[in-house]
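The other protein chains are all here in position, but one chain of the complex has been omitted.
Labels for the chains are A and B, by order of writing; each one numbers its residues from 1.
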Amino acid sequence: MSEVKPDLIDVQINGEWHSFPKGTRMIEACKEVGVEVPHYCYHPKLTSPGNCRMCLVEMGMPPRPAPGSDPVEPDEDGHVPISWIPRPVIACANTIAPNMGIRTESEMTEECRKGVMELLLANHPLDCPICDQAGECSLQEFSVEHGKGESRFREQKVKKPKNVEIGPRIRLDDERCIMCSRCIRFMDEIADQPVLGFTDRGSHTTLTIHPGHELTSNYSLNTADLCPVGALTSNDFRFQMRVWFMKETKTIDVNCATGANITVFAREGKIYRVIPRQNNNVNSNWMPDSHRLNIHWINSEARLTDPLVRDEKSGNHRVATWNGAMQTSADALLKLDGSEIAVIGSARMTNEELLITNRLAKQLDAGHVDVVAREGEPDGYLISADRNPNSNGAKLILGLENPGSTIDQIREGIAQGRIKALVCLQENIIDDAGFSADELAKLDFFLTSYPLANATAEVADVVLPGACWAEKSGTMVNGTGRLQRLNKCIEGPGQTLEAWEIVRDLIQALGGGNGIYAATELFAQLAGEVPEFEGITFGQIGDLGLPLIETDERIPLLEREAERKAQGLIVG
Amino acid sequence: MSFEVPAEVETKVDQRITHYPVSKRSAVLPVIHELQHHFGFISEEAVEWIAVKLELEPIKVLEVVTFYPGIRQSAPGKFHIRVCRTLSCAMAGSAELMDALCETANIDRSGTDHHHPIAVSPDGKFSIEFAECLASCGTGPVCLVNDDFHEAVPNAAELLAKYD
Partner (left out) sequence: MSDVKYISGKEPHPKERRMIFKNVDREGWDQSIETYEKDGGYEVLKKAMKMAPGDITTEVKTGGLRGRGGAGFPTGVKWGFLPPNNTKPVYLICNADESEPGTFKDRYIIHQDPHQLIEGMIISCFAVGAKLAYIYIREEFPEGAQILEAAIEEARAKNYLGDNVLGSDFDLEIYVHRGAGAYICGEETGLIESLEGKRPYPRIKPPYFPAAMGLYLCPTIVNNVETLCHVGHILRIGGEEWAKIGTPNNTGTRILCVSGDVQKPGYYEVEVGSLTMGELINDVCGGLKEGRELKAVIPGGSSAKVLRAGETFKVGRGDDAKEIDIWNIKMDFDTLAACGSMAGSGGVIVIDDSRSISWVLNNINAFYAHESCGQCTPCREGSLWMKKITDRLVGGTASPTDIDTLYDVAKNIDGRTICAFGEASAWPTESFIEKFKDELVADTNPELAGEKVNNEAQLAAAGLL
């Protein structure tokens, strides 16, 4: 808040004067005061070619007095009358100037929009009924507002390639393309895989992938998001669901520590699509394909739907009630000394879940508490080396200096018989932490919660269906130290509970206190107990999160974006 | 993989590239011209070769190759004729000249369209297309045959007889 105040410039928009920082693009100035300027090619994160011409507006400047005549006297506010220029200008690439006037509702502006719309639709196939973009197509949207409602185009339309697989995840319909070049610019400027381009020229201009090449970039699906029309569509989402039938939930990606902000599209308990949501401090406007497509397991047959308890006689799991499962667990745990119990939580848990896990550990006086570390190669864009979304939460709340570093000790303890019980929450430690079934068989008691059936569950005494990320709410702290909200998008299947509920009930079964009915209550307690969270309310976090702690983690894509912004190439 | 650029052509290419000390990419058109001069047209292999030579993504070369009508993507005849189509030449009879040239050289232009503007004679000797204004409007109808410029072309047969 202590930033140096930028030079402010007075600009008149639709008759009213406003002030904006010097260098603001006309389109952004309008947006800031709630005046929408329709556009296709402009995108604040990409260079501005000014090619679609949809953002043409009427513009005026202070009159230039003829040589020798008196300058025009400003009025009491310091404004001079605007002399309107007979030629429209694009609002996207032009910056504001002192005493500039912009009219977005004038006859000239409306004529320009009508004209551009008619021309954009001239060679467009108008196949909206079978187009996947329907419902979120800018052509449709602006047609309603600025179109003529009838076509005067009587000619044969230009024929272009249709239904071209340009990559494993993206499909191209060239007849729908309006040549805005957003996808080309994205692949050139941001994804560093410049394989898209225009071939031919004039009305025959065709968006093309170079023959023999594929759009293999792990960021390719962003081009489908960017495409303002139905030219580029996602193979994964194509024809799955009309957009207007789906419920949108703003939440965060949990596939790595970056915590990309996302919007989840779901209907009746099924997630159909994830798209990135703009957050300039986290993921800009983008996300990796691998992360957004990691959703299909959520509705898989392998989901755990009921608590399971191992039958002493048969040795098989049988369905139990939550109360039964909890009582079984409490009975087993209460037989042991705390030093004989280990708790493995997960850095995929929310802060709230981690807090209550910490309570559980205290209740049990557990000798060992850790989470499973998850490391990978950073991709130099948005994917962090840390593939857990909330390692920082685990550090702060569980007091772990180096999350995952004592997992081997726990394993040794089990092998040597020192650790007799293990409570493993939301992790699959056989597949993800190097445990073996034989090792775990040595335990007197083993409880695990997880969304999916897996090898670890097979050897557990109590198996609990834990909600996945999309089925719960809470907060997480990303790699850069930003506190962000995870929001529930769908209900979990069957008897699934959120991990914090599972732990709450277990603590209760162990004889501990409870009285917690919502994750937000846990957050309030967190703010009281963990110094870094002090004074923060759940409501404050908002859709975009807020900085909580300083870390060394940098997001390379954002650093490059900042450079391009500093060079004036993009708005940012 | 049989695409090979002869050493003497590559020497010329390298020479052309030196004309652009700031950016090798600037040499795209000159390099295309050298290859087209030698091969008659720019094949997909030629596009890849140029991309490697100039350290560009191939699409950046293809974007250029497909933009310009002066760059051919299929083999022309031994003698490639470009007849000016634009107004002054049209007023001077360039459409009639085109018809006469096609008849004389036995070229069928009925299969040409925007994407395939060039028609070749069955014997491969002549190919023909319309070109836009060749900037000799005072002496129409004009045409280019390979690099030779012909103005006020009086007679198709007379013109074609010069090429054997």
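Keep this in mind: a residue touches a chain if its C-beta (ideal position, glycine included) is under 8 Å from a C-beta of that chain, and two chains touch if they have at least 3 such contacts.
Predicted model, so just to flag it, every value in this text is computed and none were measured.
Peer 1: Which one, A:Ile82, A:Ala122 or A:Ala385, makes contact with the chain that was left out?
Peer 2: Answering carefully, the residue with contact to the hidden chain is A:Ala122.
Peer 1: If I consider the whole complex, including the chain that's not displayed, which of A:Gly34, A:Gly202 or A:Gly511 touches that chain?
Peer 2: For the chain that is not drawn, the touching residue is A:Gly202.
Peer 1: Would you write out the residues of chain B that touch the absent chain, in ascending order?
Peer 2: The missing chain touches chain B at positions 19-23, 25-30, 32-33, 54, 56, 60, 63-64, 67-71, 82, 85-88, 90-92, 131-140, 144, 147, 149.
Peer 1: Against the chain that's been left off, what residues of chain A make contact? List them.
Peer 2: Chain A touches the missing chain through residues 48-54, 56, 86-88, 90, 93-94, 112, 115-116, 118-123, 125-129, 149-158, 178-179, 198, 200-205.
Operating definition for what follows: only the chains that are shown with their structure count from here on.
Peer 1: Between chain A and chain B, tell me the centre distance in angstrom, where each centre is the average of that chain's C-alpha atoms.
Peer 2: 51
Peer 1: Using the touch definition up top, name the residues of chain A that touch chain B in the complex.
Peer 2: 194-201, 204, 208-211, 213
Peer 1: Using the touch rule from the top, collect the residues of chain B that touch chain A in their complex.
Peer 2: 44, 57-60, 62-63, 66-67, 114-115
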